[in-house]
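With one protein chain withheld, the remaining protein chains of the complex are depicted in position.
Labels for the chains are A and B, by order of writing; each one numbers its residues from 1.
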Amino acid sequence: MKIQILGAATTKFGELWNVSPRELAHEAIHKALTNANKQPKEIDALFVGNMLAGILGKQANLGSFFVEGLGVHVPAFHVEGACASGGLALHAAINSILAGQYKTVVVLGVEKMTDYPQDDITAGLMAAGSDEERNAGATFPGIYALMAQSYMQKYRVSEELLASVPVKNHYHGSFNKNAQFQSPLTIADVMKSTKIAEPLKLLDCSPVSDGAAAVVITREETKIKGRSVYISASEVGTDTLALHDRSSFTSLTSVVTAAKKAYAKAGIIPQDVDVAEIHDCFSIAEVIATEDLGFSQRGKGAKDIADGKRTLFQGKTITNPSGGLKACGHPVGATGIKQIVEIFDQLQGTADKRQVEGAKIGLTHNVGGSGAVAVIHILQI
Amino acid sequence: MVGIMSYGTYIPKYRIKLADIAHMWQKEPQEIVSGLRVEEKSVSAIDEDAVTMGIEAGKRALYMANLDPQKIESIYFGSESHPYAVKPSSSIVAAYLQMGNNYYAADLEFACKAATAGMQVTVGLLSGKQIKYGLVIGSDAAQGKPHDALEYTAASASCAYLLGNKQGKLIASLLAMSSFTSDTPDFWRRDTTKYPSHFGRFSGEPGYFTHVISEANKLLKENNLTPKDFAYCVFHMPNGKFPRVVAKKLGFTSEQLAPSLTVDKIGNPYSASSLIGLAAVLDIAKPHEKIFFVSYGSGAGSDGFIFETTPELIKKRKRAIPFAKQIENKIYLSYSSYLKHKHIL
Partner (left out) sequence: MLAGAVLWPLSISCKYNSMKTSPVKIWRRQKKVAALIGEIGTIVQWTLIRVPAKAFAQESPYPIIIVKLTNNKNMIGQLIDWKQEDLHIGKKVITVLRRSYTEDSESVIGYTIKFKPYETD
């Protein structure tokens, strides 16, 4: 399939007290349009990925709400899949182009979280889980903690080894002017941070953030200035809502399924991926992801990260050059699109201090809930 | 013949030592403990209430009787701490015990004798052959006002009795029952108030002693029996002192009373108190033994019963968890944790 990315941009991610959801959307969309050298009137539709506007802000009808940020009243759609809302919105947009319904589409991922109290945010995020999990008093850190327990017991991996994920991602984040956290972390910092849910600590967990990201995609084939970046695969996998209903607590079937389809579609194998943006909502999530995606052998994911195999300037198949969810921030609905923006920059050679030399093939991995849904995109030049 | 088919008791896992309560209020622990003759009391978990405890006891009674819950035709639930002011606890318990829909049900309140009153109602239905099996539950997560005298003894527990009228299935037959009631305001709680109030020593003579003794004497006289005819006696236990005093006054020996004194171990769980005392006796009684049982509820009244155990008791007891075994596993709370458990913090 031939879907081309014409332009992409993000806002700064962080605690953006002064900025409203509308302003976030407007900024991301217009920066992306400028990057794409397109005018709003050339856009046929808007797809929006967002999870919490309805739950926390009591605002539904988000297609129409956010199309105001485009400034032109075109068909607009809200797509939701918890933290995978961004990736799913892109998938839906791609399908609309492949179906021949629209030609040039903007996909926006946006989330405003800091307007709400922490308790409400925690409860809102649990909407991504199941009733039974909510009734049990589970929180999202709690559910990923159960996975971490299983992984650590099965493969005899220590908490210190898991801590190499946030350490790597903060190192990467220090090169990203848009990242929420740009300061480095040590293993000791992670180990002494506040305990959240055994064995996960505060610095194992991605933060609460505001932010937006947008991409402009099209079916056109005209080469644009610089390198043309194409989306060669967009695949989705689903699994049970609840962790305890699955056969494994140390692997996400939704990811394995989607990745398999994506690699086949793009005609590549995992080792061909030069750079990937991984959904590290918690440190354990990135470890399991690198195994599910085939970058590391089962049980070796954490060690490979600790050994620098996924680190900028050292390894191959670099993961989370943007700083990931941990350092760049995780405005839930925006993350999936931010990942696309990062890989687009990497393949265009415009990733500034974070550039992976000679990157030709990139992958994004966006997950909803504890693995109920996963979206994999492969980008190539 | 009407009587008890099975029983079940449930004591929550948590305890607080009376000495720790005394320390909080800078009282002499030894004085309190020896005055009340209670060392520690049971405390409900933060997520337990009279209903959840009632379900536990109900399940155990059903297990002992080995009876399909759908066969139960009545449920009377007595408590001073019903979770709702309006909405029956009895129907909630019945639903979670899977009793179906064909049963008489009501909630009762008569301070600590709510459940024994329920027993008398059930006996009426059984004697009139309206039902074959009836469930009675006394359950309380009692609220003691901080710094009040009752704080030391107000405890949590539940007890369930399955009553029937099939002679061969009874573990104890009911030989006689009666009640002595008056309107005596010794202990009360107004509608929207959190804690009960009482009038100190007024609960003693005019309250507990007048009613228990009057009922006891009436029951003995009308049945031509004396204390010597009984193997055991059980009285409501607001503290460790009152049942001992009343037993002596009536002419019962300390040996007859001793097995029933569950208050020594868990304090006073209000509507469950006398019922648990009876259960502790049934845990150890032999067949063909008479048990003298008089409850007390403030406000005020006493319900009296004379039971006689049967050989079936020995067989059914194998499916019971004895009171003594149940209280082995316990977790002590600090005073501050106790306040959290009682939702005062």
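Methods note: a contact is a pair of C-beta atoms (placed from the backbone, for glycine too) under 8 Å apart; a residue touches a chain by one contact, two chains touch by 3 or more.
A quick note: this is a predicted structure, and the numbers were derived from the prediction, not measured.
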Based on the whole complex, identify which of A:139, A:182, A:238 or A:253 touches the chain you can't see. A:139
Per the touch definition above, residue among B:56, B:186, B:289 or B:308 touching the missing chain: B:56
The one residue from B:147, B:249, B:286 or B:325 touching the chain left out of view is B:325
Taking the full complex into account, find the residue in B:97, B:137 or B:294 that is in contact with the omitted chain. B:97
Where chain A meets the chain that is not shown, the residues are 119-120, 122-123, 126, 132-139, 141-142, 145-146, 149-150, 153, 194-199, 242-245, 249
Would you write out the residues of chain B that touch the absent chain, in ascending order? 13-14, 45-49, 51-52, 55-56, 59, 83-84, 87, 92, 95-98, 321, 325-326, 329, 331, 340, 343, 345
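Keep in mind that, in the parts below, only the chains that are shown with their structure count from here on.
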Computed distance of Cα centres, chain B from chain A, in Å: 60
